[in-house]
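First the structure, which I've put down as structure tokens, then a few questions once you've had a look.
A protein chain is absent from this complex, but the other protein chains hold their places.
Chains: A, B, C, D and E, in written order; residue numbering restarts at 1 for each.
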Amino acid sequence: MSVAGPHLRLPELLVEKVVAEALAEDLGDAGDITTAATVTPGARASGAIAARKTGVVAGLQIAEAAFRALDENVDFEVLIRDGERVQAGLQIARVAGDAGALLTAERVALNFLGHMSGIATLTSSYMDKISGTRAKIIDTRKTRPGLRAFEKLAVRAGGGLNHRFGLFDAILIKDNHIIAAGDIGAALDKARERAGHMVKVEIEVATIAELREALSHKPDAVLLDNMPVATLKEAVAEVAGRAITEASGGVNLETVRAIAETGVDLISVGALTHSAPVLDIGFDFDQGG
Amino acid sequence: MSVAGPHLRLPELLVEKVVAEALAEDLGDAGDITTAATVTPGARASGAIAARKTGVVAGLQIAEAAFRALDENVDFEVLIRDGERVQAGLQIARVAGDAGALLTAERVALNFLGHMSGIATLTSSYMDKISGTRAKIIDTRKTRPGLRAFEKLAVRAGGGLNHRFGLFDAILIKDNHIIAAGDIGAALDKARERAGHMVKVEIEVATIAELREALSHKPDAVLLDNMPVATLKEAVAEVAGRAITEASGGVNLETVRAIAETGVDLISVGALTHSAPVLDIGFDFDQGG
Amino acid sequence: MSVAGPHLRLPELLVEKVVAEALAEDLGDAGDITTAATVTPGARASGAIAARKTGVVAGLQIAEAAFRALDENVDFEVLIRDGERVQAGLQIARVAGDAGALLTAERVALNFLGHMSGIATLTSSYMDKISGTRAKIIDTRKTRPGLRAFEKLAVRAGGGLNHRFGLFDAILIKDNHIIAAGDIGAALDKARERAGHMVKVEIEVATIAELREALSHKPDAVLLDNMPVATLKEAVAEVAGRAITEASGGVNLETVRAIAETGVDLISVGALTHSAPVLDIGFDFDQGG
Amino acid sequence: MSVAGPHLRLPELLVEKVVAEALAEDLGDAGDITTAATVTPGARASGAIAARKTGVVAGLQIAEAAFRALDENVDFEVLIRDGERVQAGLQIARVAGDAGALLTAERVALNFLGHMSGIATLTSSYMDKISGTRAKIIDTRKTRPGLRAFEKLAVRAGGGLNHRFGLFDAILIKDNHIIAAGDIGAALDKARERAGHMVKVEIEVATIAELREALSHKPDAVLLDNMPVATLKEAVAEVAGRAITEASGGVNLETVRAIAETGVDLISVGALTHSAPVLDIGFDFDQGG
Amino acid sequence: MSVAGPHLRLPELLVEKVVAEALAEDLGDAGDITTAATVTPGARASGAIAARKTGVVAGLQIAEAAFRALDENVDFEVLIRDGERVQAGLQIARVAGDAGALLTAERVALNFLGHMSGIATLTSSYMDKISGTRAKIIDTRKTRPGLRAFEKLAVRAGGGLNHRFGLFDAILIKDNHIIAAGDIGAALDKARERAGHMVKVEIEVATIAELREALSHKPDAVLLDNMPVATLKEAVAEVAGRAITEASGGVNLETVRAIAETGVDLISVGALTHSAPVLDIGFDFDQGG
Partner (left out) sequence: MSVAGPHLRLPELLVEKVVAEALAEDLGDAGDITTAATVTPGARASGAIAARKTGVVAGLQIAEAAFRALDENVDFEVLIRDGERVQAGLQIARVAGDAGALLTAERVALNFLGHMSGIATLTSSYMDKISGTRAKIIDTRKTRPGLRAFEKLAVRAGGGLNHRFGLFDAILIKDNHIIAAGDIGAALDKARERAGHMVKVEIEVATIAELREALSHKPDAVLLDNMPVATLKEAVAEVAGRAITEASGGVNLETVRAIAETGVDLISVGALTHSAPVLDIGFDFDQGG
């Protein structure tokens, strides 16, 4: 796990656009009036991005882009890569460049890095809890508006997998869709008829009876919603490999292992993205820097 | 506190823009393929936004805008306003309109509402802890990129006040600015010389000695960084009303009251925005809806 | 097929954005200087959108949006819906509103409608050729930049299905990816390991040997590239239902039936989107209008 | 014709913007998940853009920009320039750079290049048909929304000239404008009164009588709409050099020469942009690349 | 001149976009914090837009759009239209609507209206000076960045005509283009060869000799640059109707009549757009409003 793979990078044009918007949010039209008043133009500085707490790193591509947006020649050396664990007190990256640019970009860089590393760290905690089982931890669409691609990357950095990205790339039939379509069979049949061959179809079921009805219409995956552990076990046996199984609801760090041991393929956890606390990461300027 | 005041509303054009971006993130170019496959065009539905946990509501303007973006005639009735406390299980708002639009917009609406209410609820918890003191809870620039205005509104809804919005609307001189400018006095003098008359100047100090040096150059406010409670008390006495006092660092729900009792004016808490867990809020379709 | 289903509609916010850009392209900053010089403000007009040639209609949502962008109260009555066949000379829709708005929006409305109906018509011709077989016609990513969602809707209107939307929503491993990954098995294994459970994996093969190697790594679909009809038949037998089969290459209106009769599931046709001629559609103002 | 002149280049900022949008359409927020899963970061590759069919090249500036957007150091060597004819099987350009970037950008680059070269090739076919006459082939506003500047460049590359760009840069009075203004004379007089001195005024006429009425009000150009060849000849004689003459309607590769031989100055052909099939152009990776 | 014609309106989508940007500039993300703190939500107000000085009005479409952007039901009654003269002290329009919206939008509305009316008023002064001559006053490309369409409308409102809009809609060959092309003849020939038939070609000349050389290559217009009045007269005689004549340079309210009396067709004045002082226009809330 020593090299961050390309699955831990986002499209560069997307990163530049979102970083530019974040900087614009912080700078307004008037810019960093504190730095303008106090820092000599052309002065150089260097420093280190360091973890104040232990966790898993995510977001270095974004942090680097924030500094580079204000100093295209900034020197950004990664010491610990996305997806790797950093111990409290250790340096994650070293940065050197224009002093004003570093001061101005610091907060935007850290806001991305802390938020994304917080998600990666929480995901990693869930993965640790279920180690040895065959289950995987996945995310949901309960993300911060505008930051979904960033948060989903962080889940991958923490060792999790991603559920569908949005409403457009896969079909997930929930209870209200079933009511609208008539019944489970009608909903699944309509979905399959309309979907292209590269689109998977998943359906939410709450009981074994619903599960059986769903399986007779061949979904690619079934979301087992809020089932007690015993029911989950029964459901996995019922499915018998005919569909991917996803457990959802009531998942936390205390309950997750028991859920994993039911034999489900996937456990989805909304908290990964909607409630992960920040990983405390700071920027320390070098002395004399 | 029964009516959400205008200070709990954002500019409508800003809300429409950010909501449109959040919907585009979720819908892509292909749209909600599940709803398209299963819901009859023109069908109507209604339902309630309800709290699963007790907390303080924030973000109803945004939630309504998300539904309205997809159904301009949606009926959105607010039962509990931004800034009010909702008990677990109670309804916050009722929504009626095009069934497809409600299903498609639901997640975006709840993502804003849950995130913002989470911040309001945490802010409110801090405010409760310090009730009876003269201190106020304020936020920081440690916000989710692109969501600062939304998160700062949520802090206000929770009873807190806002620190500066960004780098552009106030001067906050930190240690690295002081190093760059030479010393505390030089930094404050330069800042005052450049700043317009409507711009306030705050400076970060870590010791009583630094505080004294700063006060002799007449800052509008002093940020007392990471000081033990005893030192904070000494600092407040030293300032003696000559500047606004802000305590920062090491603040959590256990420590905040002792800090407030030192007599500081303001206590800034990064966790309000960077680590508030979501408030669990759901959308329940009416039976037959 | 008398009612255009929701799968023939695009997200309204996307349509408004692209229509606004198309109008801006045509209007510039100075606007329609011919209409400004010759048409009395406030004058009313009406007319009909009519087909000059027989074909399948697609794009009415967009055409209506173009008129509505310039006259929000325009009256737009659809006579023949997306996905329906229109005979040469018949009216597709009737439009009434501000005369200047109609004259100014006419070309943008017709450009969308003619282009999309051309694609629907060509798709329909392919579908007619293979009627009675089990095969389906699908599109490719060979689309006009910026217009993919519009062109893919037109394919659906013509009775076809859509391949993946872009590089982000499904995995399609081509020869160069295989070379980069090492071999077919390595490529498929890596893809499966990284992909979320809602992402399908397809692989391109050119020979029966490659097909066998691929099948042993369980792809969701196989793209049978440029195979002669006899080889296609052999390939379908080899697959024996273990994966979706897609024929690609050398497909035209003369060859498509023989390809369909090999038993493949899908036939992808780049020409649907990259070479469909426009369907000739005009706008006739009513006399006295 | 060995060097592509500046009239075959678009503003660089426009190209970068449209290419970024096309890449965003193809990449979404999640990016190229096939390449991310299979290609080693940092790997290099090279290949050739080659014509599968004979035709006239257009769009190399855009194709290069697509590759450069993902690899700013890409090596892009043009072998056959915009406006030149390429024989089937020959290379148009050579590309070398980051392997992942080449794979990801390939389709966007080819979509622009194939579409624009298709238009250039068709324009060139029309020009060949009328060689030796004094007429020129021109385009119309029947373009693909959002791509007008690209399609008009392709027409120039094929040897044609451009009609007005949009509604804003010249006045073209059609039948409905005449009805709105009262009569031909009133329409022309109003147009001339309002137009700045750098704006030309053209009017559509369908008969010799209308032509005479128009000429008495001194238009810069007359559009002779759907006139038989004999009438066109009469019209050209009637004009006698007092205005530019444009023939329009019923133009195809069979009829165009007879129309040109009537002596008209210009022949406008909607099919150039609305119905040109793609020129088949591929990208071949080098062996071992 | 009692009704503002369509030539005094801009495309509505352009107006909405620029007004939204102007409001965003003034409101930032935090909005109008003064109004939020002091005005009761839902309160109504009314008032009048009134001229403090006499002048010609321009920009009411934009002013109305600014108020409407914040209150879609605002009542906006125009008393004096674009292009009409208003006496100091008189009302131009009456506005009624949401009190907060009126207070917030007021400055943006007045900034457009004052700036545009200032240009219209100055243009009108120039027109008055040359009344009775055959010359017309025209503008230049010396406009405020981003506001050209608005400023050119204001020139028309003041009775002037517009020169070309930008670099894209007409050819104007200046001295440096002539040097680059070789000589006057080469520049004109190249321009004519490349330009479509709807594009006019003008050339700048500084002497009678240059003028003669230019005329032999048939430009549509000649810009007589910085010529003394006597030379201008000679130039007009030399041209003898073979091209449109434009005088430029050294034009002010003192010199313009003498220049007009030389018989030139057009006099271009940069000051119209780059140096017109604002027309002082205010917004007076009604008593009790």
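Note that in this section a contact is a pair of C-beta atoms (placed from the backbone, for glycine too) under 8 Å apart; a residue touches a chain by one contact, two chains touch by 3 or more.
All values reported here derive from a predicted model rather than from experimental measurement.
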| item | value |
| --- | --- |
| Contact list for the unshown chain, restricted to visible chains | A, B, C, D, E |
| Selected from E:G89, E:P228 or E:P277 as touching the chain missing from the view | E:P277 |
| Residue among E:L8, E:A120, E:V199 or E:V222 that touches the chain left out of view | E:V199 |
| Chain not shown: contacting residue from D:R68, D:R107 or D:R148 | D:R148 |
| Missing-chain contacts mapped onto subunit A | 20, 23-24, 27-33, 35-37, 39, 41, 69-70, 100 |
| Absent chain, residues of subunit B that touch it | 7, 138, 161-165, 168-170, 172, 194, 196-200, 202, 220-221, 244, 246, 265-266 |
| Residue numbers in subunit E that touch the chain omitted from display | 18, 21-22, 25-40, 43, 45, 99, 103-104, 107-108, 110-112, 114-115, 118, 141-148, 165-174, 176-181, 187, 190-191, 193-195, 199, 270-271, 274-275, 277-278, 285 |
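Rule of thumb we're sticking to: only the chains that are shown with their structure count from here on.
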| item | value |
| --- | --- |
| Contacts common to subunit A and subunit B (chain labels) | C, D, E |
| Chain whose Cα centroid lies nearest the overall Cα centroid | C |
| Classification of the subunit B:subunit C interface as same or different, half of numbers criterion | different |
| Where subunit D and subunit E are represented by their mean Cα positions, the distance between them in whole Å | 33 |
| Intercentroid distance (Cα basis), subunit E paired with subunit B, Å | 44 |
| Numbers and ranges of subunit A residues touching at least 2 other chains | 7, 25, 28-29, 148, 165, 168-170, 172, 194, 199 |
| Category of the chain touch graph - line, ring, star, complete, other | complete |
